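I have a structure I would like to understand better, so I am pasting it below and will then ask my questions one at a time.
Note that one protein chain of the assembly has been removed; the remaining protein chains are unaltered in position.
For chain A:
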Amino acid sequence: MRFSKYLIPLALTIAVVASLTLSVVLWTNPANYRTNKQTAQSPQTQQMIKPKRYVYSPVQAIHTNADGTQQIMVNKLVNTVTEIKKTMHHYQNPRMKTLSKNSQVDYFRIANQTDSIMLNYSDTVSMRTFNAIVSNRFRKLPNIKINRVVLPTNNSTKLYLLYDKNFTVYEVDVKKHSLKSLNKVLQMDMRTQPASFKLLNNRPTVYVTSSVQMQPYKYLIDRQSDDYYVSRLLNTQDSTSINVKRRKNMTIYGDQSSLQLTFNSRNRMAEFSDFRPNHNRRSLTSTINDSYKNITKLGLPMDNVRFFSYDPKSRTVMYRTYVEGFPIFRASGFGTVSTRTLNSSAQRIQFSLDNPEVPLPSNKGYVSLPSTETMLKRLVNRGYNLKDLQKVRLGYTWKKDSTSPLLIDLNPDWYIYYKNQWRSYTALMNQY
């Protein structure tokens, strides 16, 4: 009797509390208001859009052995960076702290620590961008700038993030995890190239310490027609009439007011100018996000296309196609696609109409390139000031093949950022 006296009030209380909790959960959950949106994209578009973690990916992996020797892990049968990224999805409870700032000694102590793999971005990215690689596990960490990531292969609770500009080292502590898969990557089939990581003109740079063997390539290109881009880019609702102007090798499509698309038939390049108002945001994260939106809208094949550089002065983001982990440079220094925000009502996208698609067997043997030191020394002997040679990269030169317009030759060469332009070593040596 006593028991049943309390039973009903108790059940009532539980029912009331339960209904209150469920109401709160339902009201605060945004999914409740979201309609199940169906994105109607054509199959072609879907297949060409590569996720952010693909485009904004580190482009080079360097392994430091137990004895401190370093080597670049060059892609052969597998893409080494992709394989390493696969091991980075499961970090738990990340906590970050700043280990040091403005100390080159500390910076290189962490970067060159024994038994570690360093992943290098081509240029500075932000934590929000890096977060895409670790399956959003780092979303709560502050939005710092990052150039390199150091993964110790013998310490499963730590990883380090490096920012080159002021030699900042951040330590991220994570829950203990297995390093088996990371160490397995080191056993995979790849080529290695002896290297060392040190300063060049006060900028951390990967030096190649012996002469480099690189494979020249022949590629079949994917050739897009002008019409494809005209229909994709100028086909907005408010414009019904598109005018066309032709001048020599230039064809200019416009919609009278805000959009203009220019094709150059000689060098097979295109430029899309958008004079509609834009967000005009300046931070690194939002620039990268806006740029990503623009290139996905473009519909360019993004196979092996990676973020290459961001110039905050001109607000230009450059993307290049990578072969074996090395970027492709055209004679003009241009890559595959670049986006630029000029002001709040002007954006410009430059892109290539031809893009490498299928590699073809080549009987040419490997080409030997000098080590970084030798290359720099030769340039200085030629009369160049070492201070002007700001960045150096191994890359491929884009050259039209003489036998067919659908083929290109990719020849390995050193590339040097000289007077605000990427120039090949061969071109610089032949200039004087």
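Keep this in mind: contacts are C-beta pairs under 8 Å (C-beta built on N, C-alpha and C of every residue); 3 or more make two chains touch, one makes a residue touch a chain; residues count from 1.
Please note the rule applied: contacts and distances are computed from a predicted model.
Undergrad: Given the options "Purine-binding protein BAB2_0673", "Cobalt transport protein", "ABC transporter permease" or "Regulatory protein YycH-like domain-containing protein", which would UniProt use as the protein name of the unshown chain?
TA: Not shown, but named in UniProt as "Regulatory protein YycH-like domain-containing protein".
Undergrad: Have a look at A:9, A:365 or A:383 and name the one touching the chain we're not showing.
TA: Here the residue in touch with the unshown chain is A:9.
Undergrad: For the chain not shown, which residue from A:164, A:274, A:290 or A:324 touches it across the whole complex?
TA: Hidden-chain contact among the options goes to A:324.
Undergrad: Among A:79, A:131, A:196 or A:316, choose the residue that contacts the chain missing from this document, as touch is defined above.
TA: The missing chain is touched by A:79.
Undergrad: On chain A, what residues meet the omitted chain?
TA: Contact residues on chain A toward the absent chain are 8-9, 11-12, 15-16, 18-19, 22-23, 25-26, 29, 31-32, 34, 36-38, 43-44, 46-48, 75-79, 220, 301, 303, 323-324, 358-361.
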